[in-house]
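Structure incoming, see below.
Then we have subunit A:
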Amino acid sequence: MSLIVLLCVPLVAGLLSLVVRHVRALEAINLLAFGTVTFLAVRLVGAVLVAPGGVVLGWGEFLRADALSAWMALVVGVVSLGSSFYAVGYFRRELVEGQLTVGRCREFYRLTHFFATAMLLVVLVNNLGVMWVAVEGTALSSVLLVALYNRKTSLEAAWKYIMLGGVGLVLALFGTVLTYAAALGHAGGEALPSFDWSSMRGMASQLDPKLMRLAFIFLFVGYGTKAGLAPMHSWLPDAHSEAPSPTSAMLSGVSLKVAVYALLRGHMLATACLHSDFSRHLLLGFGLLSMIIAGPFVLTQKNLKRMLAYSSLEHVGLVCVGFGLNTPLTVFGALLHMGYHALAKPVLFFAAGNIHQRYHALDFRRLGGGLGRTMPMTALLLAVAAVAISGLPPFGLFYSELTIFAGAFVSHQAWAGAVALLALLVVFCGMLKRFAHLLLGRPGAEISRESWATGNVLAMVLPLVVLLVLSIWLPAPARQLLERAAGIIGGAP
Partner candidate 1 sequence: MNSSPQVVDFAVGLIPLLAAIMLVLQLLLLAQRMLVTVIRVFALQSLLLAVIAGVVGYTCHAWHVTLVAVLTVMGKVLFLPWLLERLIRRVRIEQEISPWLNMPASLFLCGGLTLLGYLVARPFASAERVGGNTLAVAVALVLTGFFLLINRRKALTQVLALLTMENGVMLAAIAFSSHGMPLVVELGIFFDVVIAVMVLGLLVFRIRETFASMDTSRLNELKG
Partner candidate 2 sequence: MNIDITSLIAQTALVLLLSPLLSGLIASLKAKLQNRRGPRVWQPFFDLIKFFRKDMVISEHASGVFAAVPHVVFATALMAGLMVPLAWVPAPLQLFGGALALVGLLALGRFFLALGGLDPGSAFGGMGSSREMTISAIAEPAMMLAIFTAAIAGGSTNLSQIVMAGDGHAGRFLEPAHTLAFSAMFIVLLAETGRVPVDNPATHLELTMIHEAMILEYSGRYLAMLEWAASMKQLVLFGLLANLFFPFGLAPGMLPAAVAQGMGWLAIKLVGLAVAVVLVEFTNAKLRLFRVPDLLGAAFVLATLALVSLFLFR
Partner candidate 3 sequence: MFIHDTILNRLKRGCETMDYPAGDAPALPDRHGGGLRVESARCAADCSACVSVCPTEAITRASGQAVALDLGRCLFCAECVRACPDRAITQTGDHRLAARLREDLVLGGTGKEQVRLAAALNERLRGLFGRSLKLRQVSAGGCNACEADTNVLGTIGWDLGRFGIQFVASPRHADGLLITGPVSKNMALALQKTYAAVPDPKIVIAVGACAIAGGPFVGHSQVSDGAGALVPVDLFVPGCPPHPLTILDGLLRLLDRLGGPSGKG
């Protein structure tokens, strides 16, 4: 029952926002919707831990939430809540400065709801086909968000986003069809009872290995493009830097991870069916490739948001490496890393949004230095978030990274851990150099005093506080959830 409610809340909010015209009301709907979504997600986590067999079913077999999807739902809820808080202040100032028309703001609020609904559908649906439809839904709803500003660059970004995403999803569809075909091979010609992931997972060993292998390749390239893995990542920096900040926070924070979730479903089937490291090696290889490619781009980056986008590319790469190594320790680390990254990255994008609104530029040369002097609060939060994202101790990312590397070394895949660690180091150096010269020193351009909307403060301070708390004290249920999710990915049913 709770799954349907969880899905319907954002859907209804979306439909409602189609009708409502007043921006203030839209903001309220937005906050309310995502507040309830997060609350329901937390309840879902509780329900999953208690539920028999660790699975909560909804609407018959159609919706299914195991530990992994509950964790993803929670991440979706938190990031959407954060960006909605920030969106309030952000869009009010955009309207005041005339950067956007009221119509565009309405468009933002409406599309965000559909974007969130699609993402929740991806994580909660049981049927692989419908999961593909949901991922397609996320793509469609977010492309117009990217093109919100309707400038030359945002249209270019949107077009590339939809074209590359479209191609990826067509290949993913082909993969899904092939998976279905692999299952058909067993069922003797008549229609398969259900294309649900749980049943597929059950009879995975009887799937046709050759077909499954081909299917996983298409699934990997398809969902890999949506997840922004290395050679297919070209749309990521453009889309994340051109989208309005709340959207790029959601894109970077959670939409990449949702695509990785979809990829994981395929990976679990392939591992169960092929009993070989085929899919694991793909994940590991492309994950490392993403981390290595992110390095040079961050080192010589000229634009703040593009640098944050490449940082997301690197973190997704690390998560894939974690899943690619496929030992309980590394998978636990990867899941934990997803959560921490989802808390830290949005704050960076919100800060970038503030800077963009104040300086009307994102190019480091034009921003100059002395941000600490002109926008002290944003500078402080940016600094703290930067420390968190580069994996320095007080914040959780350091623990999750070290867990992944420890798992790599124990499972005698030391070289993978070493390469990943060096890639992290390169990105760290690039980001440190940029942030140091941005935050410190004497301010270049003359900027008006910084004015603070309550929404902004909440959106930026709250996630960091939560991150710090979670870094120090991980509540027992959360740990149990992650262990069970790791079990699911690792191989237990």
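How were these picked? Simply put, all candidates are chains of the complex that A comes from, given by their letters.
Going forward, contacts are C-beta pairs under 8 Å (C-beta built on N, C-alpha and C of every residue); 3 or more make two chains touch, one makes a residue touch a chain; residues count from 1.
The structure presented is a predicted model; accordingly, all values stated were derived computationally and were not measured.
Candidates 1, 2 or 3 all belong to this complex, yet only 1 touches subunit A.
Across the complex, candidate 1 is touched by residues 127, 129-130, 132-133, 136-137, 140, 143-144, 147, 150-153, 155-160, 162-163, 166-167, 170-171, 173-174, 177-178, 180-181, 184-185, 189-192, 194-195, 208, 210-211, 214, 237-238, 241-242, 297, 300-303, 306 of subunit A.
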